[in-house]
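A single protein chain has been omitted from the complex, and every remaining protein chain is retained in its original position.
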Amino acid sequence: MTWETVIGLEVHVQLSTKSKLFSGTSTQFGAEPNTQANIYDLALPGTLPVLNEKALEMAVRFGLAIGAQIGKRSVFDRKNYFYPDLPKGYQVSQLDFPIVGKGSLTITLDDGIEKVIGVTRAHMEEDAGKSLHDEFQGNSAIDLNRAGTPLLEIVSEPDLRTATEAVAYLKKLHSIIRYLDISDGNMAQGSMRCDANVSIRKQGDTELGTRTEIKNINSFRFVEKAINYEVMRQREVLEDGGRIVQETRLYDSDKNETRTMRSKEVANDYRYFPEPDLLPVVIDDAYITALEKTLPELPDQKSQRFVTDYDLSHYDAGVLVSNREMAEFYEQVVEICADPKLSANWVTGELLGLLNKNNREFSDSPISAKRLGALISRIKDGTISGKIAKTVFAAMTEDSSNVDQIIESRGLKQVTDSGEIEQLIEEVIANNPDQVQQYRGGKEQVFAFLIGQAMRLSKGKANPAQVNTLLREKLK
Amino acid sequence: MIGKSITELSKALAAREISSVELTQAYLKRINEVDESLNSFITVCEDQALAQAKAADTKLAAGEANSLCGIPMAHKDIFCTKGITTTCGSRMLSNFVSPYDATVVEKFKAAGAVTLGKTNMDEFAMGSSNETSYFGPVNNPWDITRVPGGSSGGSATAVAADLCAMATGTDTGGSIRQPASFCGVTGFKPSYGRVSRWGMIAFASSLDQAGPICKSAEDAAMMLNVMAGLDIKDSTSIDLAVPDYRATLNDSLDGLRIGIPRQHFAEGLKAEVEQAVREALSEYEKLGATLVDIDLPNNHLSVSAYYVVAPAEASANLSRYDGVRYGYRCDNPVDLEDMYKRTRSEGFGDEVKRRILVGTYALSAGYYDAYYLKAQRIRRLIKQDFLDAFKDVDVIVGPTSPHTAFLLGAKTDPVAMYLEDIYTIAVNLAGLPGVSIPAGISDDLPIGLQIVAGDFAEAKLLNVAHQFQLHTDWHTRKPNLSGPGFAAPSSKEVEG
Partner (left out) sequence: MALDKSEVEKIAQLARLHVSDSEADEVASRISEILALIDKMQAVDTQNVEPLSHPLDSVQRLRPDEVNETDRRDELQENSPNTEAGLYLVPKVID
C-alpha cells in the first residue's frame, strides 16, 4: 500500500506594527501583564475599532511579494466564540473578502528541484490575549497585552507532499516576511505560528483523505517531526482498518506525538457576519503601485542574480539569500574583496558558524563586512594563506583592530620569499633522512608528511604552493 | 426658570438674570421632589453638577460662553460618563464606573453644559416602553400608570417633567422618537454617521444613533450643533461639515412637498392619532406645503428585517459581557462555563436574553442566508423606497406611533411590543434622519408627528419642524404633575 501525504499549512504572522490593529496601544513584546491593554483592547462598552494603515500596507506588500491578487475591496467579519483571552467574545477577522487572494511561492528541495506551492489567501485579523493556566490555584490568569495585535493569516493550498517540503515552504515564507520586514517571524517567540493540516490517501486517489489539524508547533524542526508523526499515526489507523477523525490535535514536543485537544470546541459555529463597526477597506491601483515600488529585491530574484552575477551554485546562492541580512552582508564583502566564491565560503562557513554559536545576528556580528572583506583580500593577495586566515579570523572575534594590524602584530604573514622557503626545505630534508629516502624510493604518501613538517617549521606561514613546488624539486 | 426652553435659558444665563448654579440647584431640587414618582433618573450627580455649574458661571461672567454653557442636562445611561456609573439599564453594568467619556458627553462638557445625571432606559436599549430596565420602569409624567415609551423613556420623561432642560437619547428602531411622542417632547434622530458612537454602548451597530430630546426643534438645533461632527475614533462617523442648524430654521416652507405614505395610515392607526396628524398636515398646507401621496411598498417588512439585523448585531455586541474584566460576575462560579452562563443569565434581563437568542439563531450555521442576508437585502429595498420617494417629495410626514402611551404592563407579548415601532423602524434601516414633534393631545396624552428627510438633511428637517412649532403650541404643553401619585409640590411655586 503506497500512501500519499497531503499537507496544507496555516501560518499566523504577527505584523511588526508599533500599535495594534484597531487601537493605538503598543505592541512591544515583554511588557508587564495588561499594561498594554487599553479600553478598546479590554472590550469596554462603547469602544470602537479603527484600522491601522501600516498593517494594511504590510498585508498588501506580502500579497505583492507572492504575486497574489490583491483584494481591492476587502471586508472585516466577526468570528464569534467565547474564550477568556478573547475580550469582545468575537475576533475581528476577514472571511469572504480577504485582503490577499491567490498567490504562490517557490521552494527548492534538497536535490535542487524547484516546486511551486500555491497560497490560497492571506487575511488580517486580531490576535487574542494569553492565558496562564498553572500559577493561580484553580484559576487561569489572562493577560491581554497581546490582544488586538495584528496578524496576517496565510493559508497554503494543500500542495505539500512531505514534511521536508513543508519545512522548505515555511522557511521560504519566513525569509519573505523577513525580507519585507513585516514581522520578526520568530517561531519560538510566537511571532510566527504554524498549524499543519495533514491527511493521507492512497497513491493515485484524487479525493483528499480526512484531515487533522496539528497545533502547538513552535519550531521548524518540530514542524517536520510533528507532521511525520501524524502521517505515521494516520497510516497505522487506516492500515488497521480504522477511520481518521477530523479533529484538532496538539503536538507534544517532549513526547514527539500528537494527541486530541481536550478542550476541542464541539463543532464551533462561528456565526461569521460582516463587522458593522468597520467599513469596507477600499484601495486603488495607485496605492498598490506605490507599495510595489517599496518592495525590496526578494529572495528568488536575489538568488538568481547571485547565480548570474557571481557565478555561484544554486545551492550556495540559496543559502546566502535565505537570510536577507546575510545576503546584504555578503554583497558588501564581495564589493571589498572582489571574490564572490571565497566570500560565499567564508560568509556561509566560518562567519555563519560563529554567529550561530554565539546566538548573534549579522547586524551585530563581531566581524564586520568590511573586515571580512579585508581578510579575504589578504588571502587573495597572498599575504596570508587560507589556513592562517582562520587563525586571523579567530583573533578578529576578540580584537577589533583592522586585519593588517592583526596579521602584523601576531606575525602571521605568509612566508613567500623563495630563499626562506628553500632554507626551510633544506632543514626538513636534513631532519628527516629516512622519509626522504622512502620518498625517493617511491613512497608517494611520505611527501605529505614532509610538507607537513615544512609547514610546522614555518609555523604555518609558508606559502603551501611554493613549499610544494620547491620540495618536489629538491627531492628529485 | 425651570421649564423654559434652552433658547430662553441661554438668554437668561447670558444676561445674568440667573446663574447656572441657581438653575442647577433648582433642577436638582425638582428631581428630588418629583422623580420618585417617575423613576426617570438612575443616577443623579449632585456634586459634579454643581461643580460644573460653577465653572460655567465663571465662563458666563467672562463673556466667554457659547449657547449651551450652564444649561443643566441629562444623559441617557447608555453614554459612558467618566467617573460616573454607566449602567445601560442593566444589572450587568450596575456597578460599572466608566473610565472614559463618550464623545457626545465630551462635546456637551466642552460646550459648558451641566450634567445632572443619567437617565433610565430599557435594558441595553432593547424595548419600546422603558419597562425592561433593571432599575424599574419609568412612568409617563402625563399619566404615571402609563409607559413613557422606550428605550429613551427616562430622557423623554425628564424633559417632559422639566427635570432637566435637555437630554440625550439614542435611537435604533425608534427609541428617541417614540418616547418623545408618548411624552409630548421633541425627539430627533440624526442620519446614521452624523453623531459619533464612541462611548455609546452598542446595541445594533449599523442602526444606533445618538440624538437630542428637548422641548423644541430650535433647542434640538442647538443641541445638534454640539453633537454632530466627524469623530475619527468612530469608523462609521461621516466626514461631513456640520452646518449651523439654527441658521436655516426660518426658511420658508413655500413649495415644500410633503410625502404622505399610504402605509402609515393603514389599519392599526388609532383614530385620534390620525386626526391629529391630518390637522398637522393642514397646518403645513397653510404654510405653503403641498401634500403628495407616496408609497413605501416594503414598509410592512421593516419590523421583520429589523428583528433580524438588530438582534444579530446585538448578540455579538453583548458577548463582551462575560464577567471577566468588568461588570457583573456571578457568585462562586464552579468553572468557566458556569461563570459565563450564570453571569450572563443573571446579569441580563429576559428581553435582552430573548434577543440574544434570536440573533444567535439568525446567524447560526444554515440560517445566515435566510435570515441575516435576507434582512440586509430587504434593508436595501426599504432604503430604495425612501430614495424613490425623495425624488418627488422633500420630507415624509406621518404619525410616530399608532397610538398614545399605553398602560404599564399592558403589552406582555414581545411581538406586540415590536410592532410599536412600525412607523419608525424603516427610518433606522435606511439610516435617514427623523424627528417626532408634539402635534396633539387626546385624553390628556400626547400625540407625536414624525417627519423624515433624506440623507444628511437634518437642517431641512429642523426647519420643517420649527415652522410647525412657530404656528402651533402643542410643544409648549406640559403634563400636570400634581395628579395622584406625585409628591406634593413645594409651597413656593416654581418659577416658570
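Each chain gets a letter, A and B, in the order it is written, and its residues are counted from 1.
Convention: a residue touches a chain if its C-beta (ideal position, glycine included) is under 8 Å from a C-beta of that chain, and two chains touch if they have at least 3 such contacts.
Note that the coordinates shown come from a computational prediction; the quantities given were computed from them, not determined experimentally.
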item	value
Contact residue for the chain not shown (choose from B:Arg197, B:Arg329 or B:His403)	B:Arg329
Candidates A:Leu64, A:Val100, A:Ile117 or A:Leu144 - the one touching the absent chain	A:Leu144
Residue of B:Val147, B:Met200, B:Ala375 or B:Ala459 touching the missing chain in the full complex	B:Ala375
Where the missing chain touches chain A, by residue	17-19, 23-26, 32-39, 42, 44, 50-56, 80, 82-84, 131-133, 136, 138-144, 261-263, 269, 271, 274, 276, 278-282
Residues belonging to chain B that touch the chain removed from view	95-97, 99, 191-193, 206, 232, 235-236, 238-239, 298, 300-301, 303-305, 307-308, 315, 319, 322-327, 329, 333-342, 344-345, 348, 353-354, 356-358, 360-362, 364, 370-371, 373-381, 383, 413-415, 418, 429-432, 455
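Simple rule for what comes next: only the chains that are shown with their structure count from here on.
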item	value
Chain A and chain B: spacing of chain centres that average the CA atoms, whole Å	58
Residue numbers on chain A that touch chain B, as the complex places them	39, 42-51, 78, 80, 82, 84, 87-90, 140, 142, 144, 269, 271-273, 276-279
In the complex, chain B residues that touch chain A	79-80, 86, 88, 93, 96, 98-100, 102, 197-202, 204-206, 232-236, 312-313, 315-316, 319-320, 322, 324-326, 336, 340, 360, 363-365, 368, 372
